[in-house]
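Every protein chain of the complex appears in place save one, which is left out.
Letters A, B and C name the chains as they come in the text, with residue numbers starting at 1 for each one.
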Amino acid sequence: MSWTRDEMAARAARELQDGFYVNLGIGIPTLVANHIPEGVEVTLQSENGMLGIGPFPFEGEEDADLINAGKQTISELPNTAYFSSADSFAMIRGGHIDLTVLGAMEVAENGDIANWMIPGKMIKGMGGAMDLVAGVKKIIVVMEHSSKNGDPKFIPACTLPLTGKNVVDMIITDIAVFQRPDHDSPFKLIEMAPGITAEDVKARTTAHYIL
Amino acid sequence: MSWTRDEMAARAARELQDGFYVNLGIGIPTLVANHIPEGVEVTLQSENGMLGIGPFPFEGEEDADLINAGKQTISELPNTAYFSSADSFAMIRGGHIDLTVLGAMEVAENGDIANWMIPGKMIKGMGGAMDLVAGVKKIIVVMEHSSKNGDPKFIPACTLPLTGKNVVDMIITDIAVFQRPDHDSPFKLIEMAPGITAEDVKARTTAHYIL
Amino acid sequence: MKKLYPDAAAALEGLLFDGMHVCAGGFGLCGIPERLIDAIRDAGTKDLTIASNNAGIDGEGLGKLLRTRQVKKMIASYVGENKEFERQYLAGELEVEFCPQGTLAERCRAGGAGIPGFYTKTGVGTQVAEGKEVKNFDGQDYILERGIFADLAIVKAWKADESGNLIFRKTARNFNQPMATAAKICVAEVEEVVPVGSLDPDGIHLPGVYVKRMIIGAPYDKKIEFRTVRQKEVAA
Partner (left out) sequence: MKKLYPDAAAALEGLLFDGMHVCAGGFGLCGIPERLIDAIRDAGTKDLTIASNNAGIDGEGLGKLLRTRQVKKMIASYVGENKEFERQYLAGELEVEFCPQGTLAERCRAGGAGIPGFYTKTGVGTQVAEGKEVKNFDGQDYILERGIFADLAIVKAWKADESGNLIFRKTARNFNQPMATAAKICVAEVEEVVPVGSLDPDGIHLPGVYVKRMIIGAPYDKKIEFRTVRQKEVAA
């Protein structure tokens, strides 16, 4: 039985440590905020210039000057600080953000990630994804194990244009978790969803990884 | 009859235009602030992180957190803004300061300036001088025409280690004013102190300039 | 030196020319210089190269200048949600340089700070690195990115004092601050101008040296792209 989106987010949330500063991408990564473990204090960063993202505002309290990087209305917290986009990415690029959780179209066995464009389709742009994968200390990808066509997404080499080269530290899919201790090591299969066997994972993965 | 220090400062002040943002060096350049022409509003920048320098504070109102780049206590004005040293020099290097008035040990006919070290003497450092001459739009040097030994200071080529290469726009000495329209042109003698003749200037100058 | 102009057209007078480069602040529709965009549209200035994180949406923000075909080239990080943009881009009528968001912010900050080039890890090994110098520092590859310095910056702030010191509000600061520094001249539109001495000198986000002209653009009908709310919990 594969993990739900919420279970994937909860698994990613287990990587959070007390005092971490974290950037969450759009989609499943956003759900990570709902699963922050008890006793762990994390501060969420939004790359459009904010530390200390609060929950969505109450109806009627939306503020057009207060949005996240997904352009959704949000609220502030007592510890919130605002800054410019230049200062925000100085923080990201300088390695001051501890962890980011992102979605991906493909991850390669060498840690490459592709999540910004599909040749032949309209290019919308990479936004801050390239900066995040290049600068944040730990990169966790949360994605479905297979594409809608059933193709593996954790593969020997990315076929799509890259977002970053050799940057991913951990992959959480709906059936398994892969991790590596550093960027010179291969990924290791460390967890599987209930009822999923190592053989199931192997059958649905083309990337090389260790057990 | 040569100009006094105050007259030299007043001459430099005539280069100020309404709305200018100006950085004044230590010594005679500081006196320029006393000669700002009527109807001309200038904002003084201090490279340690301030725009809108006010006069020295009244006795008893000195604030250790409020000093200029010469480490003297100063006061703030209604339009004052504070910022970091990084932001301050971004402003300077980026060409946003209109004019700086600096002292010099030597200026060469090609616009080179030397004002930070004398080989064999203790080196104190260049402070912000190299950044100012590299970044500010217009560089005015105010200096005695001759050294204490009577040697010319406006010379064919600097003998001391440079602060900046081909950066000076105008030279105001105690006997003459030289100017050039751009950094490809030679300096031109444009004014002399009362009673000083072009021959006097020529006799006391080794640099090439035009009349 | 009076910096306050009666309206956007007056504030831009003498500054616009065909083929010019413009840096525009804002993120999505948050903190965009609406009045100044309208005035550029009305002036009909053509062949613009615009550096802006986004390209507005259809009929909002820079989308207005796309609709009137005044834009030759966009330097942006994300241009989703804009059908006219998509049409012109796919038809080859619009040139686009995609730039990672942080690299774009830093390129403008660098341009404004007199830095013509800097090295960054962002984009190494990707399409973004194509044609760019790669240099290794301490065992790690970086690519050379160029500073951006435009003819004109247009930004939106919350409050200004009469000397042009600006403060922004919440996440509407975003690209407005670096963009304001990255041009020969910056024109700002603000919600309110207060007398000098009204703003905390320790709290200025953009010192007046950068702001040459400004207008009061209020009242603003600020648009929200994605309105997300939570429900108030009602006592059972």
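What we mean here is this: a residue touches a chain if its C-beta (ideal position, glycine included) is under 8 Å from a C-beta of that chain, and two chains touch if they have at least 3 such contacts.
The structure presented is a predicted model; accordingly, all values stated were derived computationally and were not measured.
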Among C:L16, C:I154, C:I167 or C:I215, residue touching the chain not depicted: C:I167
Residue in contact with the excluded chain [from B:L66, B:M105 or B:I140]: B:L66
In chain B, positions touching the absent partner: 46-50, 55-59, 61-68, 70-74, 76, 82-86, 88-90, 92-93, 112, 122-131, 134-135, 161-166
Chain C residues that touch the omitted chain in the full complex: 106, 110, 113-121, 135, 137-138, 140, 142, 146, 167-170, 173, 200-203, 205
For chain A, the residues touching the chain missing from this view: 18-19, 21, 41, 43, 45, 51-52, 76-83, 89-97, 134-135
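Operating definition for what follows: only the chains that are shown with their structure count from here on.
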Where chain A and chain C overlap in contact partners, by chain label: none
Pair of chains ranked first by number of touching C-beta pairs: A-C
Centroid-based (C-alpha) most distant chain relative to chain A: B
Distance between the centres, which are taken as Cα means, of chain C and chain A, whole angstrom: 27
Distance between the centres, which are taken as Cα means, of chain C and chain B, whole angstrom: 35
In chain B, residues with contacts to at least two other chains: none
Multi-chain contact residues (two or more partners), chain C: 109
